[in-house]
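Showing chain A:
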Amino acid sequence: MKELRLMKGNEAIAEAAIRAGVDGYFGYPITPQSEVLEYLMSEQPEKRTGMVVLQAESEVAAINMVYGGAATGKKVMTSSSSPGISLKQEGITYIAGAELPCLIVNVVRGGPGLGTIQPAQSDYFQSVKGGGHGDYKLIVLAPSSVQEMYDFVDLAFTLAFKYRNPALILSDGAIGQMMEKVEISDQKPRWTNEEIIKMSPWATTGKTPDRPHNIITSLDLDPSKQEKFNHKLQAKYKEIEKNEVRFEEIQTKDAEYLFVAYGTSSRICQKSIQMARAKGIKVGLLRPITLFPFPSKRLFELSKQVKGILTVEMSAGQMVEDVKLAVKCSIPVEHYGRMGGIIPSPAEVLTALEQKIL
Partner candidate 1 sequence: MAKVKGSIVVNIERCKGCGVCVPSCPQSVIALHEDVNAKGYHYAYMANPEECTGCANCAMVCPDAVITVYRMKVNE
Partner candidate 2 sequence: MAEKITTNDIVKEENLVFRKTPLFIDKPLSYCPGCGHGVAHRLVLETIEEMGIQSETIGVAPVGCSVLAYEFMDIDMQQAAHGRAPALATAIKRLHPEKFVFTYQGDGDLAAIGTAETIHACNRGENITIIFINNGIYGMTGGQMAPTTLPGMKSSTSPYGRDIKTMGNPLKITELVAQLPGTYYVTRQAVHTPGAVRKAKKAIRMAFENQKLNKGVSFVEIVSNCNSGWKMEPVQANEWMVENMFPFFPLGDIKVPAEQK
C-alpha cells in the first residue's frame, strides 16, 4: 500500500514537488501559502534530490528566477497568493511568450488590493484569460482536495512540458490550509542534463558545435513574424482545448438542474446536492478540473438535459461568464457567490438554487 500522510494542502504541494523531481523552487512568503516555502526549507530537498530552493527578494524576482531556470529546460516552479500573483504577471507573460514550461501555484485570497488573507476564488479571470499583457493562456488546474493539490503538481509539469506552456494550479486559502489524508507517490528522479538536452533541444544548456545557439526570448520586432508566432500560440491553445479538458460529474445522470463549481465551492455543492435531493430536487454537479481548457463542450451537452444552471464561486461571478458562453444562452444560468473571504454554506447555496433557478 502507498504511504499515507495527513498534510496541509500547501505542504502537499511542497512534498509533491520534491517527489515529482522538480529541480528548483523560487518563492516569497505570503499568507495563505507560506507553508510551501517553509516545508521545502525544513525538508532540505537539496539533500533529498538535489532540488534548489531559494527565497527570493520579491515575487517579481521569484517568477523571473523561474523564467531563467525554465529556459534551461529544468523543472522549476513558484507559488504565491493573489497579490503576489499580480506581481508575477510580468514574468508569466514573458514565460508564456517564450513558450517555457513551468508551474505557478496560486493559493487564492480575497481581493482586490491587499483584501484579506481568507480564501476566495476571485482570481479566475486573471488565471484563465491571460493575466498579464498579450494574447496568451495558461493551463489551469483547479484542485478540490489536498490529494489533488499533491497530484496536480506532477500533472501540471507533464502538461507544461508537453505543450511548452506555463501551467497554473489555481487553489484557494481553504484548500491550502486544510489538512487531509494524502497518498504519497514514489520519488521520481530528477532529469539528468543529458535527458534535458534530448528532451528539450530548445533549452539554453550551452551552445555545442552540433547545433546553432539557442535563444530564449519573447521579442520579435518583425510584425509579420510576430503575428505568425501569435497564430502558432493560438493553434497550441486550440490543441490543448482539444486534448486536455478534465472535469468531474457528480449525480448528473438524472439531474434536472446543475451546479457548476470548482475547488472549495465544489465541495460545498456536494452537500447542497444531498440536501436538495432529500427535498426531491434532482440536481447534479459539474466540477471543472481544468479551468483552461474549460469543459464547454460537456456543459453544452448537459444544457440539453437540465433546466437551469447555478454556478457557485467565491467571487462576484467570473466563471459564470464562461458557463453562459458554453451553453449559448439556451437555458438560465445564474451565479451565487460570497466574497471577502467568506465560504458559502450548503444551505445558502441550496436556497440560491431554489430562488434563482427553480
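Brief remarks follow.
The rule we apply is simple: a residue touches a chain if its C-beta (ideal position, glycine included) is under 8 Å from a C-beta of that chain, and two chains touch if they have at least 3 such contacts; residues count from 1.
The set was built so that all candidates are chains of the complex that A comes from, given by their letters.
Please read these numbers as outputs of a predicted model, since none were measured by experiment.
Touch between chain A and the candidates 1 or 2 in this complex is found for 2 only. Contacts from chain A toward candidate 2 in the complex involve residues 23-24, 26, 52, 54, 56-58, 60-62, 64-69, 71-72, 74, 76, 90-91, 94, 98, 204-209, 213-219.
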